[in-house]
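Notes for the one structure printed next.
Only one protein chain is missing from this complex, and each of the others stays in its spot.
Our next item is chain A:
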Amino acid sequence: MAAEKSSIKIITLIAADGSVFEVEPNIVKEMKTVQSYIDELDQNTVSIPLPNVFGNDLAMIIEYCKKHASEEETKEAKEEFDFEFVKRMKSDDKLRLLQAASYLNMESFLQFMAKAIAAEIENQSVEFVRDYFQIESDFTPEEEAELRKENEWAFK
């Protein structure tokens, strides 16, 4: 609705590495961080630097937004796209994109990435999950044993 009110036709997004993306207003609707800035302006073009998102990641996010903003695509086609989209990503890509989604404040994309990451750590051991997030445990073995005992009802 905000985009209809203003006369912006093209939005230029500048990624952390300087790569430039020109997109239509409906593509950034999902990016609330960007949208809130656009809403305050009333120009034909606007360029927005995004120092927290790299070009490769931004390209993927825009690809996702384009597919999901399209009214011609069926629900099935979008689901298939999502499936392939996650399939070609490594764990690191997912975590980076989740961070980008959090920074850009993109609700449904954040949900999508969170779900993809959850699927990777589901039914995995504590060691696997620690490794996955590269968490160095700050607990001493005694502290960890204590925690396990405290919550033993969840470790059976």
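As a working rule, a residue touches a chain if its C-beta (ideal position, glycine included) is under 8 Å from a C-beta of that chain, and two chains touch if they have at least 3 such contacts; residues count from 1.
We take it that contacts and distances are computed from a predicted model.
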- For the chain omitted from this view, which of "ER membrane protein complex subunit 3", "Geranylgeranyl transferase type-2 subunit alpha", "F-box/LRR-repeat protein At4g14103-like isoform X1" or "DNA replication complex GINS protein SLD5" is its UniProt protein name? "F-box/LRR-repeat protein At4g14103-like isoform X1"
- Touching the left-out chain: which of A:A59, A:M89 or A:A114? A:A114
- Query: Of the residues listed, A:E22, A:E63 or A:E144, which one is in contact with the missing chain?
  - Reply: A:E144
- Note on the structure: Hidden partner sits against chain A at residues 16, 33-34, 37, 41, 43, 45-52, 74, 76, 95, 98-99, 102-103, 110-111, 114-115, 117-119, 121-123, 126, 129-130, 132-139, 144, 147-148, 151, 153-156
